[in-house]
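== chain A ==
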Amino acid sequence: MSNNELTRRGLLRTGAVAGAGVALPTIFTASSAAAYTNEPTGGTVTLGFNVPQTGPYADEGNDELLAQQLAVEHLNGEGDGGCLNTFTSKALKGNGILGKKVTFVTGDTQTKSDAARASAKSMIEKDGAIMINGGSSSGVAVAVQGLCQDAGVIFMAGLTHSNDTTGKDRKKNGFRHFFNAYMSAAALAPVLSKEMGADRRAYHLTADYTWGWTQQESIAAATEAMGWETVNNVLTPLASTDFSSYIAPVLNSGADVLVLNHYGGNMVNSLTNAIQFGLLDKVANGKDFKIVVPLYSELMAAGAGENIKGVLGSMNYNWQLDNEGSKAFVKSFGEKYGKPPSNSAQTCYAQVLLYADACERAGTFNPCGVAEALEGFEFDGLGNGKTLYRAEDHQCFKDVLVVRGAQNPTNAYDTLEIVEVTPVEQVMYAPDHPMFGGAEASLGECNSGA
Partner candidate 1 sequence: MGILEVKNVGKRFGGLQALSDVNLSVAENTVHAIIGPNGAGKSTLLNCLVGKLIPDSGSVMFDGQSVLGRAPYEINQMGISRVFQTPEIFGDLTVLENMMIPCFAKRDGAFELNALPSVSSQKDVMDRAMHMLEEMRMADKRNMHAAAMSRGDKRRLEIGMCLSQEPRLLLLDEPTAGMARADTNNTIDLLKQIKQERDITIAIIEHDMHVVFSLAERITVLAQGTPLVEDTPENIKGHPKVREAYLGESA
Partner candidate 2 sequence: MDAIILQILNGLDKGSAYALIALGLTLIFGTLGVVNFAHGALFMIGAFCAVTVQRLLNLSFQTVDETQKDFLGNPLKVDTPYVEAWFGPEVGATIIDWSVPLAVVFAIPIMLAVGYAMERGLIKHFYKRPHADQILVTFGLAIVLQEIIKYFFGANPIQTPEPSALKGSLDIGLMLGFDPNAIIYPIWRLVYFAFAAVIIGGVFAFLQFTTFGMVVRAGMADRETVGLLGINIDKRFTIMFGIAAGVAGLAGVMYGPLNPPNYHMGMDFLVLSFVVVVVGGMGSLPGAVAAGFLLGVLESFASTTWATTTIPGINQIIIYLVAIIILLTRPRGLMGRKGVMEE
């Protein structure tokens, strides 16, 4: 892009513009055409961490930033090395990436597509970032992914759960480690069926924007497949702060399960309202009324407080997972910051290490080389167990956690308990699945910016 995207025509024209104004003295030298965008030339390589620092998701962004900083430390051989010790790929040596010390710049997405693109552009154009990582919403992820594709840098998505990120909006330069709405549904459905029975009637409240729709579509499809009926789906404005008028009619609708397709502040408030209305104490159709929150996060759980008790949902990762990679990461993160990592922190940490490792294995920072190294890459030891980066859509496939709000948490960090680890086979789908853009969805061509 900008710095290096000098098509011949562009070079001639811009050259002419500059040349017309001043006769160029010899000390003026145009930068030599680089092989790809922001090719690192000195002893350092710059990564761009683009997370929400203002707005409702600021705390989540801060958690991501902590994890990213930890990853940079580990890459540079500082600290205890964290997951470098458990990662199945041994390409990383703790001496930076390809011998270059890792530095980073940060930006504020404000959880707005426009602002996120602006800060990503500034990191690419001004600071020479060669990879962008982070974010806490799908709108931002898709917008920044598109930008990185155009600019010729790699995008390692942070928290983004919409099917579209690796569905109809998938890009050759973009990669997602986080799971998606389809996987949530596929993992949740059997557990829901086991816990609540196969003849439930579900009432959906859905945040009225792209992510909410894809999640609702996925959950409805998966639960209907095992016998549930969807009584109603009500779309709620994103700006809603009070959901009482949406919750109040639920009890009389003939439904016996409430599915909250909400995230962040929406979810905290809708769940709080649902508990206020005493839904969980009621009996409908002769069954105990239940609430499901398909996508959980630690911060939402903290915000919802006691209200999450017994409520089922899914997560990409939880610090209580008992495997070598997870233990190493939790120890490293916990000792440095005094709290366990959230699942958005973990996905960012893993993404940074995966990017670095791919560069090492490819032997270059060239995005096309890196992308090739990541495609079809199988690994373990980053906390999620055995994982595959699928080549067709750049989506990671790994086990999905079904969690429940703990009845008796002993401290602020074990408010969620793992109910089941759904094996990866159960959440697999074809790359041309209709919910993911069907056969038309394509990654397009790799862009290195050259």
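Candidates were picked such that all candidates are chains of the complex that A comes from, given by their letters.
For this structure, a couple of remarks:
Please note the rule applied: a contact is a pair of C-beta atoms (placed from the backbone, for glycine too) under 8 Å apart; a residue touches a chain by one contact, two chains touch by 3 or more; residues count from 1.
Fair warning: this is a prediction, and the values are worked out from it, not measured in the lab.
Evaluated over the candidates 1 or 2, chain A touches in this complex the candidate numbered 2. Residue ranges on chain A touching candidate 2, taken from their complex, read 55-59, 208, 232, 234-237, 239, 241-242, 244-246, 248-249, 251-252, 265, 268-269, 272-273, 276-278, 281-282, 284, 299, 302-307, 319, 330-331, 334-335, 340, 410-411, 413-414.
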